[in-house]
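Input: one structure, supplied below.
Every protein chain but one is kept in place in this view of the complex.
Moving on, here comes subunit A:
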């Protein structure tokens, strides 16, 4: 948040429908970014940390452009090598179910898999 802008109080404790965290829209956005950045990419261990960080940053920036002004965003990206191993991911949240939500997508190619989850938490 910029300290330089003066923000007046809106006293909104619920988002308008247009500004709500819409799961379909966000899922589509995540899927596009994953396709763009990961198609044809091979798993090379040295490059994966920066790749996952750049993926998380792109998703975060794209979500900010979508206009979720009152939302705090948490983006988590996990990239792993595709070896036929077992992996289980679970998330549970303590939040306000009316206003907060999450979207996730899974991208798999023959050398890696990528799980990206974006959470949107309304800031009252």
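One rule holds in what follows: a residue touches a chain if its C-beta (ideal position, glycine included) is under 8 Å from a C-beta of that chain, and two chains touch if they have at least 3 such contacts; residues count from 1.
By our rule, contacts and distances are computed from a predicted model.
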The chain dropped from view, which UniProt name applies: "General transcription and DNA repair factor IIH subunit TFB4", "Vacuolar protein sorting-associated protein 26C", "Dynein light chain Tctex-type 1" or "Pyruvate dehydrogenase E1 component subunit alpha"?
-> "Dynein light chain Tctex-type 1"
Looking at A:29, A:79 or A:103, which residue reaches the missing chain?
-> A:79
Touch residues of subunit A, complete complex, unshown partner = 45, 48-49, 52-53, 56-57, 72, 74-81, 83, 85-96, 100, 102, 117, 119, 121, 123-124
